[in-house]
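Shown here: the complex without one of its protein chains, the others still in place.
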Amino acid sequence: MKKTFWMIAIALLLAGQGVVAQSKVYDNLSLPSKILKSDRKFAIYLPPNYEASQRSYPVLYLLHGAGDDQTGWVQFGEVQHIADKAFAEGKATPMIIVMPDANTGQRGYANDPKNEWRYEDFFFQELMPYIEKNYRTKPEKRFRAVAGLSMGGGGTFTYALRRPELFSSACPLSAATGPMNLEMTKATLKRAKPEVEYTDAEVEAYYKRQSVLELINAVPDDKKKAVRWYIDCGDDDFLYEGNSLVHIAMKKKEIPHEFRIHDGGHTWTYWRRALPEVLGFISDAFHQY
Amino acid sequence: MKKTFWMIAIALLLAGQGVVAQSKVYDNLSLPSKILKSDRKFAIYLPPNYEASQRSYPVLYLLHGAGDDQTGWVQFGEVQHIADKAFAEGKATPMIIVMPDANTGQRGYANDPKNEWRYEDFFFQELMPYIEKNYRTKPEKRFRAVAGLSMGGGGTFTYALRRPELFSSACPLSAATGPMNLEMTKATLKRAKPEVEYTDAEVEAYYKRQSVLELINAVPDDKKKAVRWYIDCGDDDFLYEGNSLVHIAMKKKEIPHEFRIHDGGHTWTYWRRALPEVLGFISDAFHQY
Amino acid sequence: MKKTFWMIAIALLLAGQGVVAQSKVYDNLSLPSKILKSDRKFAIYLPPNYEASQRSYPVLYLLHGAGDDQTGWVQFGEVQHIADKAFAEGKATPMIIVMPDANTGQRGYANDPKNEWRYEDFFFQELMPYIEKNYRTKPEKRFRAVAGLSMGGGGTFTYALRRPELFSSACPLSAATGPMNLEMTKATLKRAKPEVEYTDAEVEAYYKRQSVLELINAVPDDKKKAVRWYIDCGDDDFLYEGNSLVHIAMKKKEIPHEFRIHDGGHTWTYWRRALPEVLGFISDAFHQY
Partner (left out) sequence: MKKTFWMIAIALLLAGQGVVAQSKVYDNLSLPSKILKSDRKFAIYLPPNYEASQRSYPVLYLLHGAGDDQTGWVQFGEVQHIADKAFAEGKATPMIIVMPDANTGQRGYANDPKNEWRYEDFFFQELMPYIEKNYRTKPEKRFRAVAGLSMGGGGTFTYALRRPELFSSACPLSAATGPMNLEMTKATLKRAKPEVEYTDAEVEAYYKRQSVLELINAVPDDKKKAVRWYIDCGDDDFLYEGNSLVHIAMKKKEIPHEFRIHDGGHTWTYWRRALPEVLGFISDAFHQY
């Protein structure tokens, strides 16, 4: 009886004080996808006080690279420790961070050229609505951002360049900037699925959707300032050329963008160093001056 | 013995979790208002340990500016992070912070000239009693303060100048100081509601209630020291004239007041910098020397 | 003999190491003035390394207040300690600081209405050329600044408003802003020299030369940005009105200026706090971005 009393006392105490008000990370959640005909996994970071409070939060979609999955930013990226610290120090403002799996079934953030695997459609038509329905997010563009590394940096580029109405900030890190031309597009598709034949029209359409340089050149004048860009790629990264050319192309096109080259290569050490800056940069849109 | 076991268990549990009863913010609460004939939203900040403790707290009413609502100080003002930090560092003493919505329905903190929309009456007759009934506030003047920015700085001025018996401290930031004369009053009312006609008496009464300079000149001798004032307006703020004239008028009238002009404009950056000073200043009244 | 040996050794050692490379202050120098028909005193601060190096330096003219003389900023203002610290911390860039006596003979920085005592002429025609000839100053406007407190704040205003071609920065602290109108001008002149009669034309000319508000209103459009202004006056200063009106007048006239009101009165505590900010502000002109 005394035991029961004390257990209840503990429970009340903890509940009453909002004791477990620390941030939380779940890395094995899932949602059903009709588009991808399967359950899809995602990880989520909920900021300190998320459950105790009733306020709503901005949301960052944070994309992993090739060979990784929804657990990458959690395990290797130390997202919880880094976000907790950035929020506690006031360098960024609390937000929800969503990390979807783009590895299972087929790798990548794109719809394939034949629209048989439509990951991008899943992202916009199923994942985003699911998050905004099931978590207390602020559902306006201003309070939504996208970031990612390597293949996820490519996803960040293509999503925000083609859907500037959805994201206030986009932060590609060490980004794969897509095929440089039609030949490279063909070769890439061939390597991914040797058994599939694509028409020239399919290849060209895919190239135009996935080449970051093509997408930059296609930005209409009235959308040049639609997204706040923060682009970062180490000086020892093998993706130096695409990122340098993106910097030149955006300059010539007069698309405002922050661009950084720090010391380092294509490594988690680089991305963990970059993450607090990314969180701070996107908070500047969530904030108001 | 079992009791001892559980006491130790609790102690270990709390120690192990690094228990901190964190502050909480709710940004979507509401109360029913007969005066405004609708539910009215408000946000509230409850200090660390609020729920675990049984003590009562001072309360600050913190007013948002035009175009914002009860979430402004939460999202853009970083009230939770800033208040937590100020309390943790001992620069201010824990208090409850109430942030009501003055945007929905009709914008502003005033009763309109025809007393059809009576926000001020709602504030004093419904909101304050609701807060003091439903939260553990100290219901004396000494432990009650009001602050706000821009339009909310105007609300701070008018509320505290006309109700000096209710607030020990008042802190208008980058305040709108109301109409300068009757013509400006007419023009402002016209712009807000072109379809309404006001009598000269209505305009004049409204002017006398909303002009901060008029209210200062009307302060009776025995009320000059009734409220502690902290007034702050950036040197790049477009509201420079009203605030400079308030400084001169209060000096000539010998109303004690702290006055600050820092570097900056009409921005959240300015108000986030000011907030810790405001919390510290009003705490000096909650304290005892 | 041994004594001689060691004296030489010390001398060589000190000379060779540039050991006495600390900053120096002389507070009792003088130059001959034909205009004022007497020797005039001044104090000077020479930055660390001044003598050892052969480089040239920017120069700040730093004016004392009424009742003080060239030793004021040295003794009460702690100019050496404060400047040394600001330069060592990199908050300001090394400069020469000249502090002339405007107390002896007749008080103030102006020519009198009858041009019998011509301190302003002495300043520009004798003091400045003397300094630039005898010290390694950079003799361009860009590298010349003026600052001062109270009466010296008034001198700062009048000198820089009427000679914008000479100063890149001007920093009046707790400034006397001159007479508000002709009556006040007459009264001031009467109080200073009861025995002298002035014609109306003399009074008006003097008023137009010494009233800061008049001088601001007379600034031609192409000179509005000729001088960088940093104006600071405490919220408890008795000179609150003139300084607040200067802020309003410069805003309306669209003359860019930094304006600050900190906590404090007409005290050396206030000016010692302000001095590092002044040194930093004027260094921004000596620097290049």
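Things worth noting here:
Letters A, B and C name the chains as they come in the text, with residue numbers starting at 1 for each one.
In the analysis below, contacts are C-beta pairs under 8 Å (C-beta built on N, C-alpha and C of every residue); 3 or more make two chains touch, one makes a residue touch a chain.
Just so it is clear, the model here is predicted, and its values are computed rather than measured.
Taking every chain of the complex into account, the omitted one touches A, C.
For the chain missing from the display, the contacting residue among A:R162, A:H247 or A:R272 is A:H247, taking the whole complex into account. Contact residues of chain A toward the unshown chain are 235, 240-241, 244-245, 247-248, 251, 257-263. One chain is missing from the display, and on chain C it is touched by residues 2-3, 6-7, 9-10, 13, 16-22, 48-49, 52-56, 58, 87, 90, 93, 138, 286-289.
Going forward, only the chains that are shown with their structure count from here on.
If the chains shown are joined wherever they touch, the resulting network is a simple chain of contacts running from one end to the other without closing. Mostly identical positions are employed by chain B and chain C in their mutual contact, as over half of the interface residue numbers are shared between these two copies. In this assembly, the C-alpha centroid of chain A lies 57 Å from the C-alpha centroid of chain C.
Per-chain CA centroids place chain A at a distance of 38 Å from chain B.
In chain C, there is no position where the chain touches two or more neighbouring chains simultaneously.
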